[in-house]
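The complex is shown incomplete by one protein chain, all other protein chains being positioned as in the whole.
Labels A and B are assigned to the chains in the order they are written; within every chain, residues are numbered from 1.
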Amino acid sequence: MKFLRNYWYVAAWAKELEPGKLLARKFLNEPVVLFRTPDGTPHAFEDRCCHRRAPLSLGRMIGDKVQCGYHGLVYTAEGTVVGIPGQTLVPPGSQVRTYPIVERWKAIWIWMGDAALADPAQVPDHLYYTNDDPKWTRVGGYLNFKCNYFLLVDNLLDLTHETFLHGKTIGNEHVANTPLAKVERDETGVTASRWMIGIDPPPLYAKAGGFDKPGMKVDRWQIIRFEPPSHVTLDVGVAAAGTGAPEGDRSQGITHAVCDAITPETETATHYFWSFPRNYKLNDAWTSDFTRTGVHNTFLEDQAMLEGQQRIIDAAPAAPQVDINADGASIQARRMMDRLLAEEADAAPSRAAAAE
Amino acid sequence: MKFLRNYWYVAAWAKELEPGKLLARKFLNEPVVLFRTPDGTPHAFEDRCCHRRAPLSLGRMIGDKVQCGYHGLVYTAEGTVVGIPGQTLVPPGSQVRTYPIVERWKAIWIWMGDAALADPAQVPDHLYYTNDDPKWTRVGGYLNFKCNYFLLVDNLLDLTHETFLHGKTIGNEHVANTPLAKVERDETGVTASRWMIGIDPPPLYAKAGGFDKPGMKVDRWQIIRFEPPSHVTLDVGVAAAGTGAPEGDRSQGITHAVCDAITPETETATHYFWSFPRNYKLNDAWTSDFTRTGVHNTFLEDQAMLEGQQRIIDAAPAAPQVDINADGASIQARRMMDRLLAEEADAAPSRAAAAE
Partner (left out) sequence: MKFLRNYWYVAAWAKELEPGKLLARKFLNEPVVLFRTPDGTPHAFEDRCCHRRAPLSLGRMIGDKVQCGYHGLVYTAEGTVVGIPGQTLVPPGSQVRTYPIVERWKAIWIWMGDAALADPAQVPDHLYYTNDDPKWTRVGGYLNFKCNYFLLVDNLLDLTHETFLHGKTIGNEHVANTPLAKVERDETGVTASRWMIGIDPPPLYAKAGGFDKPGMKVDRWQIIRFEPPSHVTLDVGVAAAGTGAPEGDRSQGITHAVCDAITPETETATHYFWSFPRNYKLNDAWTSDFTRTGVHNTFLEDQAMLEGQQRIIDAAPAAPQVDINADGASIQARRMMDRLLAEEADAAPSRAAAAE
């Protein structure tokens, strides 16, 4: 899948951007350096000095300015050179590209497309669970997958894979055997919902929610939301069986909301920022550790599979593939992406023409 | 050298294919997964699920079926999908390519070309020494060389290199200084023969055959057989000198038969399955260990040279080269390959046309 540019992507967890630090990271094939000015405001530059293309990330912060570590050019936080050692004149063109950037939901969001179109109000709110709502607590992490970012979106939009790839932790046979109840596509995304009524609790949830006594049954839900370009939120949980079929009584159970921010690094490498809020045992450190480790290990299973999938795709990129029912949400998401990619490609030349 | 497809290649040693195991290996650039059904029959699939191209080698065996480890599609041993979780209909095209496969001579043989042409009777018999003939015992091994497979064929077809590359073990000056007695090309291969009469025994043979007393002389033979695409058998040995010149009395000596099955992994990587039978000290574990280690170490010397050769070829693929007398067998083998490659290229379109 190609890249949509005029969208907000997560660039880093907010806490990764320490004061005085220059953080190098590649997005959509472009080398970027992230930093905060002393007032805490985050900034993003292309990671390339306008002078001799040294990586600015090898430089340093001087107050609210960035100095190239090679020949000492000094940039304002707006990317304009204001100091060149040994001379007073600053030549025309002495600036670097900056990227619109916003801090929200404990993350730093970057806009890799046309800056004129960047609207902070469009930062997705589906990471709201990372907010400071006292009903929730969260763990989170970062992984780098050596595969195209949309293989990870596909992965999350079809949770039948839990049964086969994650059988030891979150999967059991019911996920695979229960058809998706609904796949709905609207203007801004795709939602897939599945309810499993009166099933054996999967191991991870059984322990986490106290459903691990012999013979206990649960109602389990999975509500998955995709929004372009690559934001996926899973609202998943289990409640005591029979507390509210057909759609259960979620207040009698436990909910996890897996908030996945997936940012392309290159065509075949992906930044994976995951957040895992829960609404129970809020102050329980053991549960936090347990879920952090459990989710991390689960995602390592995904990583091995998706990187294997990428290797096989690379070996024969044109090999055909067969669709199954479980692909419904993924197919809808890919159609939406194809349309948006075509729209961006069409708009780019006309915006260029309008600017003349 | 390009790849001939309509031939049997060794894919694995038989013992590598353990019950319940899925073995991933690449042949002729194609990712393949090998496995046995519970009755012991070996099978080979392309290592790519027809659904979303996950490697099937990351899945599992369920009885006599293979289940993809990602979304759970179940394949019969014939490569046909018979189960898709959450649905009863199997879409058309739900199958993977299978490769003809045969177990013989303690090895698994695979046919990467047109399955309609695969005839198990054509599995080469030049690995007969690996059979259970009670007059022989054998050691063997596997190495992966990062070079084109035909550099290894060239290597084996001109044993003058023993003198220079393997001087510490099997080489001595006589190999290089004795012209090949005969190079014969017939319909199915090339045979090169060399006899060295009344020479000092090379170190490895001296120890192995008890020819290591001061002043002992031997008659030594090397009879090399190449059969396309890349099977080479060496019948080599030494006998007490003067026991039957010009061609010696082999019954008074010891014979090794190096059986080399060389399978292209990619254009620049090669599977090397070697077998080293002998007809003496059949039950002597020390001799087995000694020859296994000695041959392995000898082949590591070849590996360093052939990988160096590949690097130099890559640096200037069009650099000219000079032929010497010792190349006779290799030149014959390459001419045979060129003809067969041209025939396969010619035949492929006409078979395609006939199928219409």
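Note that in this section a contact is a pair of C-beta atoms (placed from the backbone, for glycine too) under 8 Å apart; a residue touches a chain by one contact, two chains touch by 3 or more.
Nothing here was measured: the structure is a model prediction, and the numbers come from that model.
With respect to the chain omitted from the figure, which of A:K2, A:H71 or A:K207 is a touching residue?
With A:K2, A:H71 or A:K207 as choices, the missing chain is touched by A:H71.
From the listed residues B:H71, B:H161, B:R225 or B:R278, report the one that touches the chain absent from this view.
Missing-chain contact among the listed residues: B:H161.
Residues of chain A in contact with the chain that isn't shown?
29-31, 47-48, 50-55, 57-59, 67-73, 81, 84-87, 91, 93-94
Using the document's contact rule, name the residues of chain B that touch the chain not shown here.
Residues touching the hidden chain, for chain B, are 154, 158, 160-161, 163-165, 176-179, 304-305, 308-309, 311-313, 315-316, 319-327.
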